[in-house]
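Shown below is the structure under consideration.
For this view, one protein chain was removed and the others were kept in their places.
Which chain is which? They are A, B and C, in the order written, and residues in each are numbered from 1.
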Amino acid sequence: MNLRNIPLSGVAMITLLAAAPSHAQDYRAKAITMMKHDFHAKGIAGMERLNEDGLQAVCNRSNNKPPKGIAEQMEKDEAATVKLPADGKLMGDWKAGEKIAQAGNGMTWSDKPGVAGGGCYNCHQIGPQETSFGTIGPSLYKFGKTRGYGPDNQKYAYTKIYDSKITNLCSSMPRFGHSGALNEQQIKDLVALLMDPSSPVNQ
Amino acid sequence: MADPMKIRAQMKGDAAEIRVLMSHPMETGQRKDGAGKIIPAHFIQSLIVAVNGKTVVDGQIGTSVSRNPVFGFKVKGAKAGDKVVVSWVDNTGDKRSDETAIS
Amino acid sequence: MDMLRRTILKGASAGGVLTVALAAGMLKPGQVLAAEWNKSAFDAKDLDGALKAIGAGVAAESKDIVVKAPDIAENGAVVPIDVASNIPNTSELSILVVKNPFPLSTTFHFSNGAVPEAAVRLKLAQTSVVKVIAKADGKFYTAQKEVKVTVGGCGG
Partner (left out) sequence: MKQPIMLSALAALSLATMAPQAAAEEKPAAGKPQMKQMHARPTAKAAVDPTTADFEKFRAVMEDTNPAELFELKGKELWKQKRGPRNASLEQCDLGLGPGVVKGAYVKMPRYFADVDQVMDAERRIVHCMVTLQGFKAEDLAKKPFSSDAGTPDPVSLTTYVAAQSRGMKLAIPQKNAKEREAFQVGREIFNYRAGPYDFSCATCHGEDGKRIRTQVLPNLSTKEGAIATSQGWPGYRLTGGFMHTIQWRMNDCFRQQRFPEPGYVSDTITALLTYMGANASGQVYNGPGIKR
């Protein structure tokens, strides 16, 4: 399935833990132990979700500011996990994309397995008709119009949605393809929402 | 038995301002529960406000009123110490009546 | 059923005072405590049906009715709405949420010094016009305001 719980190699993890002064390390260790004791699996949200994967471990230990060398290496590693569509087509239907951008459901303990929306409007301005949008991420209004409609930008949009960490290791945005929250067709539809010249985003 | 209301009645200028908080689900009969079954309608239908025994507001209520309803009214000619009684009846016949004095 | 409920209400409210009122013949149709719950009006599924059922098929626009409501509501579960009529002899105010499954939300009859003014909190199923009907000297007047219901985030 998706790439959760990827352990850092033993050596790296030991070094990471040794990096922190003992008190901070103690508090983090206590926090993790406490959560593992206090939480329980519910619905599709299993206890394994409390484990950090390698990327999360690095971001958690660097206050989301990893050293450049590590960030570059890990961004490259993330990029290697992106699966581009086999048919080579990156654009779907922008109307379907708008619905996915609106839907904020998916992956919580109250959601059914397999059903996820993009929740894009939670954080981004996208289509001009939707005035209820968040500001955690940048505005994507006129995304294609200002950046150009070329295949490179299509690919950029696809990979960014698939795995936001490729260009910014500790980005706040989820890795939608990587985590399995969105499937290939959904990502294509979102790319179309951003990149189709006839999408309201680009009017 | 229904939970008590909270009634506040205060003189503001020449009128008594009456605010009422009610504890009621105001279920529309349109919603479904977790199992997909319709939750039966359960809502206040009638509301009476009386000052010193005289009805000042006679209200009819439908399902559009929010859960735990809040109502506000103004009554001229009332004075501090006057007794305010608020009563409601819902569609199941459940009812409640509470009172306070205007301050 | 409704008659029965009404009787219960009379017993429950204002203690013995209303019984006295009843004896004094104050509770005639059209007066205090008169109206049965107007089932046909509250069950009406569109604005026209509801207006007809409350007798307000024809209502004149009036600037003397004040409708205070938010321009935008983040969710429609609790929308504060204040209405008031400055039309002389206003005896009744009704509030209708045009796009709700059952538009009529409340009808208030005012008497014995009550100012024709009411504060309520209503559910709005979606963005809708909130329409107020005032009855004064047997005639009907109307004013309205649109409330936009938007999609919310986590909800505070």
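Everything that follows uses one rule, which is that a residue touches a chain if its C-beta (ideal position, glycine included) is under 8 Å from a C-beta of that chain, and two chains touch if they have at least 3 such contacts.
Here the structure is a predicted model, which is why all the values come from computation and not from measurement.
Although one chain is not displayed, its contacts with subunit B can still be listed: residues 3-6, 8, 19, 21-23, 25-26, 33, 39, 66-68, 70, 72.
Listed here are the subunit A residues that touch the chain not shown: 2-4, 6, 8-9, 11-12, 15-16, 18-21, 23-25, 27-28, 30-32, 34-35, 37-42, 45-47, 49-56, 58-64, 66-67, 69-70, 73-74, 77-78, 80-81, 107-110, 121-123, 131-136, 165, 172, 174-175, 179-181. The omitted chain makes contact with subunit C at the following residues, 70-75, 77-78, 80, 82, 119, 150-156.
Following the convention adopted for this analysis, only the chains that are shown with their structure count from here on.
In whole angstrom, the spacing between the mean C-alpha positions of subunit B and subunit C is 13. The residues of subunit C never reach two or more other chains; the list is empty. The residues of subunit A never reach two or more other chains; the list is empty. On the side of subunit C, the complex with subunit B involves touching residues 4-6, 8-9, 12-15, 17-18, 20-21, 32-35, 37-38, 42, 77-79, 82, 97, 100-115, 117-124.
Here subunit B touches subunit C in the complex through residues 15, 19, 26, 28, 30, 45-46, 48-51, 53-67, 69-78, 85, 87, 89, 93, 95-97, going by the rule given at the top.
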